[in-house]
Structure formats: C-alpha cells, structure tokens
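Showing just some of the chains, left in place.
All chains are identified by letter, namely A, B, C and D, in their written order; residue positions are counted from 1 within each chain.
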Amino acid sequence: MAQTFYVVAERIRKLEVQGARNVAIAAIKALEALTEETTSKTWKEFLKELEEARATLFASRSTEPLMRNAVRWIISEVEKSGKKRVDALAEVVSISSKQFLKNLEASKECIANIGAKRIRENSVVFTHCHSSTVTHLLNKAKKDGTTFEVICTETRPVFQGRITAKEMLALDLKTTFIVDSAARSFMRSVDLVIVGADAITSEGNIINKIGTSTIALSAHEARKPFYVVTELLKFDPATVCGDFEKIEERDPEEVWETAPRKLNVRNPAFDVTRRDFIHGLICEEGIIPPHSAAEVVRRKHPWVFRR
Amino acid sequence: MAQTFYVVAERIRKLEVQGARNVAIAAIKALEALTEETTSKTWKEFLKELEEARATLFASRSTEPLMRNAVRWIISEVEKSGKKRVDALAEVVSISSKQFLKNLEASKECIANIGAKRIRENSVVFTHCHSSTVTHLLNKAKKDGTTFEVICTETRPVFQGRITAKEMLALDLKTTFIVDSAARSFMRSVDLVIVGADAITSEGNIINKIGTSTIALSAHEARKPFYVVTELLKFDPATVCGDFEKIEERDPEEVWETAPRKLNVRNPAFDVTRRDFIHGLICEEGIIPPHSAAEVVRRKHPWVFRR
Amino acid sequence: MAQTFYVVAERIRKLEVQGARNVAIAAIKALEALTEETTSKTWKEFLKELEEARATLFASRSTEPLMRNAVRWIISEVEKSGKKRVDALAEVVSISSKQFLKNLEASKECIANIGAKRIRENSVVFTHCHSSTVTHLLNKAKKDGTTFEVICTETRPVFQGRITAKEMLALDLKTTFIVDSAARSFMRSVDLVIVGADAITSEGNIINKIGTSTIALSAHEARKPFYVVTELLKFDPATVCGDFEKIEERDPEEVWETAPRKLNVRNPAFDVTRRDFIHGLICEEGIIPPHSAAEVVRRKHPWVFRR
Amino acid sequence: MAQTFYVVAERIRKLEVQGARNVAIAAIKALEALTEETTSKTWKEFLKELEEARATLFASRSTEPLMRNAVRWIISEVEKSGKKRVDALAEVVSISSKQFLKNLEASKECIANIGAKRIRENSVVFTHCHSSTVTHLLNKAKKDGTTFEVICTETRPVFQGRITAKEMLALDLKTTFIVDSAARSFMRSVDLVIVGADAITSEGNIINKIGTSTIALSAHEARKPFYVVTELLKFDPATVCGDFEKIEERDPEEVWETAPRKLNVRNPAFDVTRRDFIHGLICEEGIIPPHSAAEVVRRKHPWVFRR
C-alpha cells in the first residue's frame, strides 16, 4: 500500500492527531493519498486496497465514529459508482472526499446558526474542554449581536479549557475560568450549558471529554438546560449491535508526570452522558431529542448502518 | 501585644498556615506565646489583651471555626476560672491550651476507631483532597487487618490528592489516582466515600475542599454511602445567626500561573455539601445525622454558643 | 389586498381571537376571503398576494404553530397543484381550506376516541384551563358509559377553568373546582391528568397555559400519569431551527386592574412542560412518547418542514 | 364568664381575626379582659374560669398553635406562681400576657436580624402570600443597605400578595408581581425563597398558605434555597401525639362568588411543606434544620409539651 497513507494512518494510531474532526480529516486525506499513489491495475485490486485501508484505519483507534463514517461513506460512494476503471474510481474517492469535508463544514455552519439562537441576551454560557463546534457557535452568537458571558473549565489533565478561554477572550467575551471541581459551585449562575461530543450511541447517550457527565448531572440538579452540539455523523453504528463505545485510556503521565511507581494512575479520556440529562442535540438536522438520534441518522444517512 | 503572637497571627492571615487543624494549633500556640510574653500587670489588662488577641485572630481568616472555637474555649476557661492574678490566668491559658490540643488528638483517635469499623473487607474507599483525619482512619482500618483499596482524586488546583496518594502507598494500600473530573466515572466501583470537613453549619451542611459537593452528588446518584469525618468543634456558631460560611477565594495563580490578563480566573477553595447527601458525620460523639449536629454541639460543647 | 382578509388578520393580531384552534380557523377563513375577493389577474400575482397574506398572518402573533401550519398547508397545496389560472388556484385554496378544517375535526374526534379509553371507571381526572379537545374527550368517555369525576383549576388570570367547570357540570359529571395553588394538595386523589397544548417543540416539550408545567411537576412527584392531548399540527418547525417558542406576555391588567403604578406586573400566558413529565401525547396518530413527536410529524406531515 | 372575653373569642371563632400572630394577640387580650372582669372569689374558681376560657379558645379554631401556646404559657405561669389570691393571680395573667407579647416582638426582631444576613447583594427574593415576619425581615435587609428585588405571587383566593407588593414598593424595592401559577416560570431567576408559617409539626413539616408546598417543590427542582421564617411557638404539640394539623377550609365564595350550584368548590387555606424541601427554619433560636424543630422546642419551651 501507498507510503503516504501509512504515514498518516500511523500518526492517527499514535494519537498524534487529536479531536474527532481532525482524525476524520486526516483519514480522508490518507485515503486521497492512497488513491493518488495507488499501483492497482484493476478495480478489484483497487477495491481490495481500499478495504485494507479501511481495516487499517478502523484498527488505528478504539473509537472514532466520525472518522469511520467518513471512510464508510467514501467506500460506499466508490461501490455505488459502479465504475470499473481504477482512474475513474480514484476520481470518485477524490470527489466524495471533498464532498464529505464540505458537508462537514456545512454541518458546523448550520449547527452554529441554529445554536446561536439559543444564546439569550445577557446570559451566561457554560462549556467544558475545547470544541471548535461550540466556539464557532459562540462566535456566531457574538456576531449576531448577542451579549453574553462564558464560564469555562480548565479541563484536566491537558488543560484544553485554556484554549477555549483564549478563544473567548479573542472574541472579546467576558470569560470566567475555573477548575473542573468548581463547576457545580458556579452552576447556579449559569443559564445554559453547551458541550461538544466525540460519539453518539444508539441509546441516545453521548461520549465526550471526561467530566462532561458530571457537569450534565449538576446542570440537571439545578434545572439548567444542557445542550450537546454535534454532527450526526458522530453516531456510532457499532453501538446498535451491542458494542460498548470504548473509552480511550491515555498516558498516566498526562495526570502526574512523576507519580510514585506503585500508584495506579488511571486516565480515561471520555465519559458517557445519559440521554436523560440532555435537553437536545443541536445537529445539522436541527435540535432533536437524543432519544431519536438513531432514527434520524437512519432517515438522513442510511448508509451508516450498512456495514 | 507580644511579638511572637503577632508573627504567628500574621502567618495565619497570609494563608501560610493551611488546614483547619493546623490553623487552630497555630492560634493556640499564638495564645500561649502571648501569655508567656505578656506585660499585663492586672487581670483586667490581661483579659483586654486576650480580647484583642481574639479579635486579631478572628479577623485573620474569613472562616476557621475550629480555630475560633479553640480561642473561645481558652478564653471561656480563663473567665470561668475566676482567678485574679496574671500569672494564675496565664497558667489557665497554658493548661487549657494543652487540654484543647489533647482533646483534639483524642477526637481524632476516637473518630478513627469509629470510622474504621465502617470499612468493610475487600471494599473500595473513595476520598478527595487530603485530610489527616481521613488518612488516620484508613491507617486504623488497615492496622485492624481490613483489606481495602483507595481511590483518590488529584484535587486541583494544588494537588493535595498527591499527598493522600503517597500516604496510602506508604500504608501499602492499593491506590488508584484520578483527575477530579473522573470521580463520577469511577463511582460505580466505589463502596464508600469518606471526606473531611473545614466547617459544619447550623443547617447541617458541611464546607470542604472545592469538588466535595460534586462527589457527594455523584455518590447520591449511585446510592453510595457518603460519610464526613470531622471534630464537632468545626461547627460554626455564626451560621446559627444567619452568617454565611464564607468561602475563601485563593490566588488565581494557583489555577493558571500565566493566565491571559483579562481572564477572570476564580479560585474558591471550598464548597458546600448539603446535609441530604451525607449519610453520617463521624465525630467524637459517634456517627450522627448531620441534621442534629447543632443540637449535639449544644449538648456537648454549650460554651460554643456563648459568644 | 382584500378587505375582509385584513379585518380578520387584524382581529387575530389584536388578540381578539383566542385559542390555537380558533386562531387557525380564523386564518383559514381569512385566506378564503382573500381568495374570494382577489383582484389578481395572473397566477403570479395571486401567488404573490398569498405570500403577502402569509407574511401578514405569521407576523400577527408571536407563536401560533397550528395557524402557521394551516397556512403552510394551503399554500403548499396551491403550489403543488401546478394550476395556472387564478380561478383554479382560488378553488384549490377553497378546497384545501375545507380539507384542513375537516382533518382538524377528524383529529379531534380521533383523539377523543383514543383518549376516552384511558379514563378508567371510578377515576378522578384532573385538568387545567379550558381545552375543547380535552372536554370533547371527557364527553366521549362519559358517553361511553364511564363513571368518573373531574377536578379543574380556576386558571388565573382569566378564569378559563370556570368554562371547563360549567361544561363538566353540563355533562353531569361530579366536578371539583379549586384555585391553581391547590393543585398539589389534591394531586394525591387524582388518577390521571389531561391537558391540551398550544405548541409542541422539536425537543418534545409542550407549551400550554401558564401553570401547566407546575401541575406536571406535581403529577410526576406523585407518580400520576400526565397526558397531553394535541393535534400533531401544533408542532412548531421553527423550534427545530433553534427558535425559542415565544411565550406571549399579556396585558398586566388581566392580573391586577388597579395595580400600583411602579409595580412590575408580569403576565406570561404559557409555560413549557418538559417531555420527561409527559407520559404520552394523545394525537391523531395515537399515543406517542413526546420524544418522537418530531419524527412522527416528519413521517405524517413532511410538508411542515418545507418552509 | 366575662362579657368582653366572649366577644373576642367569638370574633376569633367567626374567622374575623386572621393570621396566626393576630389570633394569638386577640386571645391574649381576651384572657386579660377575662381577668379584669372576673367575678371569681377564690383561686379555685379563678382557675376553673381560666380553664373554661382555655377550652373556649381552643375550640374556636381547628388549628392555631401560636394562640394555643400563648394560652398554655399564661395558664402555666399562673399555676407555677403558687399564688392563692384572685387579684394576685390576675396580676400574673396580666404580667405574663405582656411578657408573651414582648417575647413575640423580640422573636420577630431577632428573626429579622438573622434572616436579613441571608439576603445577598443584588439577589432576587421570592415570597408567597403576606407574612409580617417576612416583610419585617426584608425591611431590615433594605435598611442594612442590601440591594435586592422581590417577586411576589398574588396568592389566590384573597390576594394577600397585593398587600405584600404594596409594602415592598413602600420600601422602594423593585417588585415583580405574578399569578400563583407563574411561580415555576420565574424560579430560574430567583436566588432565595422566603415564606412564613402558620404551624410547625413534630415531623418538621410546616403548614402555610395554600400554594407554599408547590413553590417549595419548584425551588427544590431548581436547587434554590427555601427558608421558612417562624417563631418556634408555632410548633403544635398535638402533632407529636398523632393529631393531623387540620387544614382550615374556608368559604367557597372566596374562590367563586357566583359558582354554579352543583359545583363542589374546595377552598383549603393551607398546605403542608415537607421538611426535605426546607433548607432551614429561621427562628428566634437561629437557623435550624426543620428536622430538629421539636427537640429545640423541648429545650427552649419545655412547657409547650406539658398539656
């Protein structure tokens, strides 16, 4: 298989690429590279090559539904095209790759437009970790002329909240920054919680940065609306079939670089937020109850369930 | 007033002394120093000097009920003694100071004996921050031959959980260490939560390290017993009279040393855990529902309410 | 534009027409009048006239999804017809107007048939405000021979509960009448709560007369079934796109005619009841969980989402 | 028995005197009148007369613990005095009556001082009905220089909330006035709920104006602090012995003057708020958890339990 593909796939596997969206983009680029460098002579060979690439990419990370759905889509487009020449198929890869990225961008825009309407004048928005979809949405609300402030957590262990804080300040938004443990103490002054997602399960739960579910619980306790902004394509069809969304466990050194030798440092990167804590998923199909996410995906993106 | 007293009072004021117990001990030592260095000629002068010392100590920190109760006790002993000579009164200070410290030590021992019985064989104990009363209790349980493991949080922003982790390893206990945000993810495997306290309010709530109330909420959500170990003398009589337990706000640099200039970094040191999340207070009077804490203090330490 | 149309549209705007169903009927009548009095010469002119009428009606009230969906349907039928003569198009308006009203009536009948089965023998039914769909349903249950009693609230500020009470007595049903604040006190003796709705949101929440959400909360607290009877066409597609269902704020004089000048009297007409408090929506498609309302509307009335 | 006594007792019985405090004051005045007009010759006759007066007053209203405790106290003072002359006993009645009223006034003052500290700067305080203890407390907070606003309900059926609203405006406080059903809609913007009480039960529940328990439920749902201000002497010792606190049912015409003949209008004046919804009772003994109310009464007013 082509050289560049492997380099990228390896970078994904080694966690050098981070964030659901970045991983998906990298995988798409890898497929494009594969196509450009292919030495396949027949469409059968090419399809086999693609299938191997898919297996490699799927194996590179325990759970990355957006990336997997990107790969699924591109291969399904190739198969659907019915073309029989390698160069024609390669072109399908190229076109559908671009299309996927374009759709992804459009979804983000659409989500920002919808979600920005939920930011009320003079309100306080709480967020956790860093999500480009969330910050894009807040940017939109700000541009629409809404006045609001933001509270963001630092998000241990790798402090992604600092990125969020800087972006919020760059938007000239009044921003408060707290340790993760202080979320419940500040919840009473919050009007709305918005977070991103890494995956949506068939039960309607979402997977997001560790700490999200606790914030959802605190929001629920204080009757504060809790919204998740996410592309529908973060839906993981494997969960339909009973697979657990695997929670990536990262390097303990992120938590404590000089931890005592016998200490069992655990570093799960994500947690699961129950559908009952979520007021709505803000996705490219509008605001939906998480309970119907799977059915909406079936209606909108039926190919997700095919393989 | 005496030199040494001021030095110590100043160290308390500047947060150089940390932890309810250490602050109380420092204040007692300050009073002893004051007594040793006193230049008062008459008992009236001496009492006035004591009264000023009390005011200085009370003003040094927004809330430190244990320290305040220590000072209250010593001065009430002095007044009760009815003595009229400065050296006699000084001796009362000295004796009652020692008595207070001895009682404090006895309480800790008593709490450890009681609480250790609650650690069941092969159980998992969860704790937050560092409390010498909690670790003493776990030490006792271990010595009693109980086999159990410990999960402790890192406790941002100043990582007191690392002290706890090291002490647990030193006791040869299997210890798991997590970021604060992961508490809810690990709650399902927990059998018992035990934390310390900085203050008890008249409503039966407790004040403890930021994050405690969220852990209590998560424990409640998962029907896990949540216990608070604390000397009754952490009861704050000012709350009876409507004062809020003030939540100390510490240096933002603890949270982010190089925070952007305009960022509003907030760093509250404590939060409030509602009585309804607390299965029991483990104190020197045994295990009591937090709802009756004020009445138990009235029965056991009526002098606390006097001034 | 035609005279009669404006008269009716103005009556809607001035709140002279009340109740989701009545507003929808008035708007349909207005469109029929517009059609009868049209001076358009070409289909383009006619369509433009219709489009302006639509804009006028939509602007007349902050939220009236049933009316808006009626207008949407009629215009979509006109467009779908592909006809090119004004009189032919006018006939489509006329036919589809009648069809909409007929469907509305059929929905009400269907809802009554379904809901009446839920009234158990010797039960106590609680309702709030006045909803003709609810009273029609109770009428049906009574006719089916079921023996039951009714508790209804007075429904401040304009006492619509008195209309309900009179209708219930006219049906010869044992009826108890209470102030709104007494709802929770009587909830223990209730077997079933049924209320109407003014709007359904994309999250599955319903908008109904102020006080509904509190009754839902009290029913939930006492484990009493809470049902909402509503035509699916009260679904508001704007909520899918992030718009808040706007809560109409009425004349403060309804609350206190002679209120002191500086008093800030607030008079919101509706509130939002969360999907989790609702056992089921009883609609023309049967009893459905509110969580799937949007998907059922998509399946049954896809044109609602078109514009 | 004396004329004036009967006149007053009759006014109490006919509900011409309203409000726990006013009823108690009226009963005390009646006892003073009885004493002044007594024709008893011996202390035995006088005591018998008092005993009959007590029975008359207790029978005049289904539940008025403050009035009953006032009568209990005065008679217990008479008995305790050991005096044997009618004029001496009459003097005891006179002195203890004055003392009771003075204590009552002092309690109110004390409660205001304590409670006012709980009103935070720039907060929104929610109240229901009209309680002179609550308005006195808010007056105190205002005088202390705290800036806050008030939301009050109209309190159907007799609109006592209008009295509250006028008093708040007279204090120059920003005041919002809503129908009772809108309480939950405004709860999100509330910082603190404070209400009065008519009775405290042995279980720690409180009895207050109809609608209170629903507001407490809504406050609980939104994690808002809910406080009850009340003199401890509203504790009803009969509840210890299993008696229900009887809920007075008032004239249906208060609800609907021209109600249809067959309509069963119910008009309970009070409801029961569970101890678990109450953050604290603010009473003359400070802020206490309602769970310990009975024990605090035993400690402070042991005579309440005697008969």
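Everything that follows uses one rule, which is that a residue touches a chain if its C-beta (ideal position, glycine included) is under 8 Å from a C-beta of that chain, and two chains touch if they have at least 3 such contacts.
Every value quoted in this text rests on a predicted model; they were computed, and no experiment measured them.
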For the entire assembly in this structure file, with 4 copies shown, the number of copies is 6
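The working rule: only the chains that are shown with their structure count from here on.
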Subunit A and subunit B share contacts with D
For the copies subunit A and subunit D, the interface residues, called same if over half of the numbers are used by both and different if under half, are same
Chain centres computed over CA atoms; the one at greatest distance from subunit A is chain D
For the pair subunit A and subunit D, the C-alpha centroid-to-centroid distance in angstrom is 58
Distance between the CA centroids of subunit B and subunit D (whole Å) is 39
The distance between the C-alpha centres of subunit C and subunit D, rounded to whole Å, is 43
Expected list for subunit B, residues touching two or more other chains, is none
Among line, ring, star, complete and other, the chain touch graph is other
The residues of subunit C that touch subunit D in their complex are 154-157, 162, 165-166, 169, 174-186, 210-211, 213-214, 217-218, 221, 247, 255-256, 259-260, 262-268, 271
Note: in the complex, subunit A contacts subunit C through residues 113-118, 276, 279-280, 282, 285-289, 291-292, 295-296, 299
In the complex, subunit D touches subunit A at residues 187-188, 221-223
